[in-house]
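Only one structure is covered here, and it is reproduced in the block below.
All protein chains of the complex are present and in place, except for one that has been dropped.
Naming follows writing order (A and B), and every chain is counted from residue 1.
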Amino acid sequence: MSRSQQRLLGLAVSVAVVAVLIVWFGWIFPTNYKSADTRLVAQAFYIGVAAMGLNILTGYNGQVSIGHGAFFGVGAYTTALLMDHEYTFLGITYGHVSFLGTLLPCAIVTFVIGALVGFPALRVKGLYLALVTLGLAVIFPDLATRFVKGTGGTSLVALTPTELAAPSWFADHFPSLSAQDQWAYTMCFALAIVGLVGVWVIARSRFGRSLIAVRDHEAAASSVGIDLARTKVLAFALSAMYAGIAGSLSVLVLFNASADKVETFQNSIEFLVALVIGGTATVIGPIIGGFAVVYIDKWTKDAFPSKPVLSPAIFGIALIVLMYVLPDGVVGGSRRLFAWSRRTLQTRRARPAAPATPATPASTR
Amino acid sequence: MTLLEVEQLTGGYGAVRVLYGLDFVVDAGEVVVILGANGAGKTTTLRALSGSLDAKGHVRFDGRDILHRRTEQIAAAGVAHVPQGRGTITDLTVDENLRLGAYTRRDRDVDTDIETWYAVFPRLADRRGQLAGSMSGGEQQMLAIARAMMARPKLVLLDEPSLGLAPIITQELFRTLGALNREQGISMLVVEQNASLALAIANRGYVLETGSIVVAGSADELGSNDDVRKAYLGF
Partner (left out) sequence: MALFFTQLLTGIQNGAVYASLAIALVLIFRTTGILNFAQGEMALFSTYLLWKFTDSGLTVWLAIIITMAISFVGGALIERVVIRPVEQSSALVIVIVTIGLFLAINSLAQVIYGSGQRAVPTFYPHHIWRPGGVIISSDTLVLVGVLAIECLLLFLLLQRTKLGLAFRGVSGNAESSRLLGVPVGRILMVGWGLSAAVGALAGAMAIPTTAGLVPSSMQQILVFAFAAAAIGGFDSVVGAVVGGIIVGVADALTIGYVNALHGIDLVVPFGLILLVLLFRPAGLFGSTHVERV
């Protein structure tokens, strides 16, 4: 088979696989599985979206953040507050916005905050940057608790079932997807696809290449004309936006927006873990990571139902083992496996009949 | 007496093979030089000898097989490797670098030795309390050599000692190396691109080209070999 024929076949196979996945995840799965399962996969998708955002910043641009739970929280709060409360500004009353209506404000707010964080981050590198972002994850819950009055006296903003349900135009067009969990799932799936396409476009664009250039060698990158500040701040802003959208989606799945300190920190770590397990600087890695995180968590919880305190131990050990086996993530590992099998197949085909005669060691005095 | 015997040394970095079955020896008291252009495999050869990468073949040092031993053990056996780029520990002072060089020794003469080397390299003595990273390239190279000598090694491997140094410094450096060999009988295996400097102090030499030895002989033979002269000596 010629090279171009091989390529065409590869392309055809990829398109077919993607089509099958979209049909399965977009239609067959949500209409045939229980709501508990749909919720789980919806979670995997929005964690994947957050991980995709983190990928832009950490994977492609090399700025490690352990604070994206804060952006996630901001996104969740923006959506929850807009959907649940009423605000009067300049004589106009806003409030009880539909979910889709909150997406744009949420994206804008988190993008701007991300950019604001990105500026001071320019001065700080590596480990120290990671610690500053940790600060974000730690401060956000305190600020939210202080300035946002939620329902029930805590900082939790819970939504009513009417607010969470699928809008009528959706229920009319897709009656078999109109249950709340299916609506939430469809939103997560749809936005995950949008996010994926976004990352795919970025990765192939000039911006994407400058992200990588800045990551690998700042001095060299700036010497060829790349604006370091613009690249790095934009990376922060985009990643924050992704995390914010993920937060918005979480409101539909978890029914509330919370600013619990432990949760925010856990989320930050979860996104990073998902990114690394899936494969940094790969397009599809973060989504795979999202699934990995959600399902490993589920399995460790189900493993010892009588001893819930054991599940973090198993999760932790699973993480460690995964890093031994797949340090470059699932995507990286599969690429290595693929390359190895291709090499072994090629050498098997090319092996000569008889071994070469050993050369006599000459004395080179 | 043969100090180092290398047979069919083969190795590289992962899937990339660099050395293709090298055979060479170093006798006690000799300076042996390995010449070669960039990419020939000179540094790889030394790294294979000091156990910094996986290799196949046979390497016998002082009668013992050292090929599959760990770097620390090879160093303790009496092989000192001065790596390319000096490898001085920049956060430690000159004095501390020298003292660390004597790590494998258990005797009490470390302090006297340090003074001895300060006498050989007076510029180091002037800077003994200074951080190694603040010195010039030439001074760091001297420090790296003195530090290697602190272990009282039987064989010193030197990887491109002239790299990145001004000509006047390299001449002084090689004069010192030659003197160390003549006066103290320290055996050396020097890997170099600067052929004329290296051959001036060597007894014998080999020429390495893309991982194989293509010419071998005494320093005079190499110096008068037409191919060597054209390729490495510039005339």
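Criterion: a residue touches a chain if its C-beta (ideal position, glycine included) is under 8 Å from a C-beta of that chain, and two chains touch if they have at least 3 such contacts.
Just so it is clear, the structure is predicted and the values come from calculations on it, not from any experiment.
Considering A:7, A:146, A:298 or A:343, the position touching the chain not shown turns out to be A:146 (whole complex).
Although one chain is not drawn, the whole complex shows that of B:88, B:141, B:181 or B:203 it is B:88 that touches it.
Only one residue in the set B:9, B:114, B:135 or B:151 touches the chain that does not appear here, and it is B:151.
Although one chain is not displayed, its contacts with chain A can still be listed: residues 58, 64, 120, 123-128, 130-132, 134-136, 138-139, 142-143, 145-146, 219-220, 269, 272-273, 276, 280, 307, 309-313, 315-320, 323-324, 327. Against the chain not displayed here, chain B makes contact via residues 50, 52, 71-72, 75-76, 80-81, 83, 87-92, 96, 99-101, 103-104, 147-148, 151.
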